[in-house]
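Up next is chain A:
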Amino acid sequence: MKRKHVLIYVILLLLGTNMWASTITVCSTCSIKTIKEAIAQAADFDTILIKKGTYNEFNIRIDKPLTLIGEDQPIIDGEEQGEIIQIAANNVTIDGLHIKNVGTSYTSDYAAIRVIRSEDFVIQNVKLERLFFGIYLERSKNGKVLNNTIIGDAKDEYNSGNGIQLWHSQHIMVANNSVQQVRDGIYLEFSDFITIENNYSANNLRYGLHFMFSNDDIYEGNTFESNGAGVAVMFSKRINMHGNTFKNNWGTASFGLLLKEINDAEISGNTFEENTVGISIEGSNRIVYKNNDFIRNGWAIKVRGACYTNTITRNNFLFNSFDLAYNSNLNDNVFEENYWSDYTGYDLDRNGIGDIPYRPVKLFSYIVNRTPETIILLRSLFMDIIDFSEKVSPVFTPDNLVDAKPLMKRIK
Partner candidate 1 sequence: MIKILKYSFYDLMRSRWSYVYFLFYLLLGFVLLFLNNELSKAVITLMNVIIVLVPLIGTIFGVMYFYNSKEFTELLLAQPIKRSSIFFGQYLGVAGSLTMSLVLGLGIPFALYGLFESNAIWDFSLLLITGAFLTMIFTALAFNIALSNENKIKGFGYAVLVWLFLAVIYDGLFLMSLIVFEKYPLDNFSLIATMFNPIDLSRTLILLKLDISALLGYTGAIFKQFFGTNLGLMISIVMLTLWTVIPVWRLGYKSKRKDF
Partner candidate 2 sequence: MIQVENLYKKFGKNPVLTGLNLSIHSGNIFAVLGPNGSGKTTLIKAVLGMVIPDKGSISVMDTRIKNQWKYRQQINYLPQIANFPGNLRVKELIEMIKDIRQMPSDEEQLIARFGLEPFLDKKLSNLSGGTKQKVNIVLTFMFDCPLVILDEPTNGLDPLALIRLKELIFEEKGKGKTFLITSHIMQFVEEVSDEVVYLLEGKIYFKGSISALKTKTNQTNFEHAIAAISTP
């Protein structure tokens, strides 16, 4: 009997909350004209429908579970006063807003949408413009950031913010967003179990995607194009990088992917195209590079500092100015069964594997390392002659740095 009572009570409660959850409409001609007012009046689990129009508001604090839906992309103009929306409750959804003019400050990181210590939030279909920080997740969990468009106007690193920033957050899905012209497109610090999928991050001042002290994250299917540098993965563990495209990241210290102090990662199925450096590796061990395409990069892979027990296998190295730069006389990494477009050997036994090993490090790449101006002699006959003599009898390049089984045909 008592059990039955409880059940009925629970059902009534559920029905009740559902029945009582109402929709509050905000528009310039409605009785409720501002979003703040609507939030103040709303009960938990209410929906606030924001009609088309411009709302000049900032410091909108959402402190109860609410759904904010914009109809026809209403504009919230912060007039550069400070932060615009703060979420400080679980189960908040924000959908279809157009937020602009976030305040810039040198002392606090104003964001267009900030999530603080909250769970189960969804931020989707939001458009951000003229921002400082875009979406800032702080000590939050189990949220989703989907289909947002962030277009900043950052000019200098010191007074610009990141597009999507995760700090001490876990189990977040960041997918199908487009982030352009901010400092870092997506930035993760102390954030674990994050999935970053199918985003487009381009023209950002610093990095397209940046990991610091974050573990067990996955990013796949993203495109990083024309950023200061593509993706930087630093001091992090077990990051899975799969099927991404790193393109046109040009510049002095630019690269498609930077690995710094990274152990035990897998990098597979990615495309590195026309970057100054495809992958720059520093102090990273036990990493498997597999099935990647390196196309027309300045350097496909640049190895600096101590890197041990890495395996580079079944990749395509196509028309890179240099396939590999290596600044040590020791080699503990394995190169095997890659396709190198520069390979000139033959395959007499017709097993698809070249009969003579390929040496991916050219003498010229050493010379350029030492005297960078010599890059201007790239592809000159003199250099070809020197490289050829080094190939015949290696003096400067590590003796065992070879691909003993170079493939004759490109891996499809």
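Regarding selection, all candidates are chains of the complex that A comes from, given by their letters.
Assume a residue touches a chain if its C-beta (ideal position, glycine included) is under 8 Å from a C-beta of that chain, and two chains touch if they have at least 3 such contacts; residues count from 1.
In this text, all values refer to a predicted model and were calculated from it rather than measured experimentally.
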item	value
Touching chain, any copy counted, for chain A within the complex - options 1 or 2	1
Residues of chain A touching candidate 1 in the complex	248, 250-252, 254, 274-277, 296-299, 318-319, 321-322, 341, 367, 370-385
